[in-house]
Every structure is written in C-alpha cells, then in structure tokens.
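These notes concern the structure reproduced below.
The complex is shown incomplete by one protein chain, all other protein chains being positioned as in the whole.
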Amino acid sequence: MVKKIKNLKEFSLSNDRFEGANLMCPGCSHNIIVREVLNATNDPVIVATATGCLEVCTAVYPKTSWDVSWIHIGFENAAVAAATVSAAYEVMKRKGKLPPATQKMVDEGREPKIVAFAGDGGTYDIGFQSLSGAFERGHNFMYVCLDNEVYANTGGQRSSSTPIGASTTTSPAGSVSYGEKMQKKSMVEIMADHGAPYVAQVSPSKWKDLVKKVQKGFEVYGPVYINAQSACTTEWKHAPEDTIEVSDLGVESCVWPLYEIINERDEHGIIYSTKLNITYRPKKKIPVEEYLAAQPRFRHLFKPENRHIIDLWQKAVDARWEYLQRREEAGV
Amino acid sequence: MAKDMKHIDIEEIQKLGWDELIPGAALFSFREPVEDVVEVPMEERPYAPTNSHEWQVGDWRVEKPVYNRDLCIDCQFCWVFCPDMSILSRDKKMIGVIYEHCKGCGICVEVCPTNPKSLLMFPEHMDNDEALKRWPQKEEKKKD
Partner (left out) sequence: MAKKFELNEIEVWDGNMAAAQALRQADVDIVAAYPITPSTPIVQNYSKFLADGYVDGEFIMVESEHSAMSGCVAASAAGVRAATATSSQGFALMVEVLYQASGMRLPIVLTVVNRALAAPLNVNGDHSDMYLGRDAGWINLCSYNPQEAYDLTLMAFRIGEDLRVRLPVMVHQDGFLCSHTAQNVRPLQDEEAREFVGEFKAVNSMLDVSDPVTHGVQTEEDWHFEHKARQHHDMMSSFDVIREVFGEFKERTGREYDLVYTYKMDDADVAIVALGTTVESARVAADQMREKGVKAGVVSFRVLRPFPFNEIVDALGDVKAIAAMDRSAPGGTFGMLFNELGAALMAKGKRPILLNYIYGLGGRDTTINMLREVYEQLNECAQAGEAKYPLQQFIGLRGPKLSFY
C-alpha cells in the first residue's frame, strides 16, 4: 500500500523502524538512506544486509538497531539472502502458513517489503554474482546499494565504484600517482540491463526524489535496484556536518545524476519498452571542481601536475549527462 | 538454559554466561509482539533491552546541538537529515533533540534554514539555557 507523503511535514509523521545508538560514524549517509527507505512505506519490511559498515555497526551483540526482522549472512550474499526470504515468504503465503500477524497485514493489502542493503564493495564487486543471479531470476525484492565509493568498513580500500583520482588506502595518491586510475563502473545501467522492472539512482539529500523512487520500486513486482549516493565523512574526509552539502554538490554538478530506468514487460514477460527519466535537473550545473574541492580525498588533484584529472572529470561528467539526456529524449 | 533476553535488564545481559545465551545469537527488538510498529511512536514501544534504543551514544559528542523553539519554522529538514533518529518531531512539529542518541554530527544545524538558525552547536558541558542566552542575532545575507 503506498504511503501518502505529500511533503516533508507529512513525512515527519513517520515512526522510524531504525534505531539510534547504533555505532555508525556521526554524520553517516548510510543511516540517512536507511531511514528514508524504511520510512517510505508503512508496510512491514524485512531487511538483509551485507557485511560492511551498516552491518557491523547496527547489530553488535547484544544490541540491534532494527525494529524490522533483519539478517546478515556474509559480504557477498545480501542479494540472494533477500531474494530467498522473498521466496520463503511466497511459499508460506501460498501454503497459508504465514504467522498470524503477518497474514493479517497481507489481508489488509500490506504485504511485507523485502529490502537488501549493501555497500558498493558488496554490490559492484564481491556481491555482484549473487546480485546478478537474483535479478535474473526475478525475485520480488528491492536492493539498495549504499554507494560510498570505497570499502569503508575495512579502512578505505578502492572498489570498482571508486572514481578516478580518489585517494584510497589501496590507490593512494603519491609523488608519482594521482590515486585511483579507473573510471567508476555504471551499476545502474548494468542492473537495468538485467531487465529489472525498476532501477534508479538517488541521493539522500534529495529526500523526496528518493522516497518517490523507493515507493515506485515497492509497487512493481520483481527485483528493483536503487543506487544511493552515500557521502562518507570518514573516507571522503569531509566534516560530518557537511554530509548533505557534499551530497548536494554531487547532484548539482551532475556527478551524481538522479534518474530512473523503467523496463515494461508484456504479459509474456517480453520487455516492450525501456525508458530512462532524469528526475532532477540542476537549475545551474555547477563545475565538478566544486564537488571535488569539498572532499579531501581529491585534494591532491588540485596540484598543478594533477589538474588534468579534474579536466578529465569534467569531460566525463558532461559526456555522461549528455548521454542520459539523449536517452531520455529518445525514450529508450 | 537460555535466558529470556526480552525480559532481563541490560546489566544482567552483559553478565550472561555461555549456557544462558540464545542459540544462534538472535536478538529481539521488542519485549512483546507489536502488531503494527509504524503506528507506535518510540515513547510507547516495548523495546527489548537488546534494542540499541535502550542504549546511549551521547558521550561521543564534544559539541551538542541546542534547539531554539522561538526561531523554528517546523520545516523538518533537521528531522529528515539526522542520521541518528535524534530529532524528535511530533504532529509535524519539531520538539527537540534526543541527547541519548545524538552523536553531535552537526548536520541538523547545517540544514536548518532559519536566520539565525534554530539549531546551533554549543560545547557539550554548557547548559542549554545558557546557550539560548548566547544565541546570535540575525545574519545579514552576504551579497555576491
């Protein structure tokens, strides 16, 4: 059942199902994303989480920060965990063996929503196989990648989501290196190409856009992928209070474009339409340099010998923004 | 025998021996079933002692956000962006900060749109009344 959320005041009526006194860093975006996702629905939620910051900081024995059922198995299997919980739910529903409280919810049209949260390491890298498999099989669940572009929990190593030029502990900037050498992988398109009915990129700073997309995702049947920008004060090295500001700079510079891809299928499951919509258009696209300057992980790029990487960044962001606009215009 | 971890207190939990643990290290959110948790505000939830809600992280802070009701326009920016569920809002109104859970990140202050801000960081040891007395005046918008 779609929760009515007209504006922020209405949203603030939500009673959180994610609890304080967890051990996440002050100012961590992961938490903001989790809150916004859980509060986007009043239906029951069941969560699977991959190893990573969110997992090690919210279920440290003997305390849990979850007011929903939650499971962590390992680093690389959050997708299959959520997918199989979803399958188990469907089997029990079919057999009429759901626990009474759950059955009551279902009768009221409030089916449980099954959500996986995983970091970029658990998604782009080690969990990719399990994610790809679960999406191909078409299980009904939502997968949210908390994309802080680094293995934060283990001390800031690069992942295939780390953008070019970022200094991480395994791609450090040095006298002969500008840091990470590879461009970030485009997970959103990769997941859309699995034929998932709904795929979107979000930022916690644009809460309404995020909530709307999560709601759309909950409404479709099948696997949904949400790529969430997650500014990490510890690894991006900005001040904790600047989390929202840094996120906004990402969105306003089009480094982190907000868009969705909708695959529509006919009754035989054949995709007859793929549409990409840009859901937020900055009034004035700000230079990428401002985004980079706000994060000390890119500080070395401002040295004369590395400035060409900033130019490269701008070029790449412009090209990508162009590409998204062209796709949107073409309706594909 | 496994102890009923829903119904003992935090001190007791910390002393549990191996024989008293719940197999598989499962943890519970509530002492008793809650039929529809989204309908129950945190003040009324039967939190289990194993719910982090019952614990505190306030001592992580060096500075704390102080709330000034007189200036607040109840926009709820602070509520939505607080990473730690530490802004208490009820009936679309901001009520205050939950200091047990607030980690002092300062996001709420950054996103507060009023001028002067309705939330400001003050040293942890300063009394809130004292902080309110020291509240700054309206800042002139810088022209650029």
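Assorted remarks:
Note that the chains are named A and B in the order they appear, and that numbering of residues resets to 1 at the start of each chain.
Note that a residue touches a chain if its C-beta (ideal position, glycine included) is under 8 Å from a C-beta of that chain, and two chains touch if they have at least 3 such contacts.
Just so it is clear, the model here is predicted, and its values are computed rather than measured.
Among A:76, A:180, A:209 or A:252, the one in contact with the hidden chain is A:76. From the options B:16, B:72 or B:132, the residue with contact to the unseen chain in the full assembly is B:16. The residue touching the chain not shown here, chosen from A:12, A:29 or A:84, is A:84. Among the residues A:5, A:32 or A:46, only A:46 touches the chain that is left out of the figure.
Touching the omitted chain from subunit A are residues 44, 46, 48, 55-56, 59-62, 64, 66-74, 76-77, 80-85, 87-92, 94-95, 98-99, 101-102, 105, 112, 129-130, 132-134, 136-137. Summarising the interface, subunit B meets the missing chain with residues 16-19, 21, 23-30, 33-35, 37.
Criterion: only the chains that are shown with their structure count from here on.
One simple way to say how far apart two chains are is to compare their mean CA positions; for subunit A and subunit B this gives 24 Å. For subunit A in complex with subunit B, the residues that touch the partner chain are 8-32, 35-36, 42, 58-59, 61-68, 101, 104-105, 204-205, 207, 233, 239-245. Here subunit B touches subunit A in the complex through residues 5, 13-14, 16, 25, 27-30, 33, 35-42, 45, 50-57, 60, 74-77, 79-86, 89, 91-92, 98, 100-107, 109-111, going by the rule given at the top.
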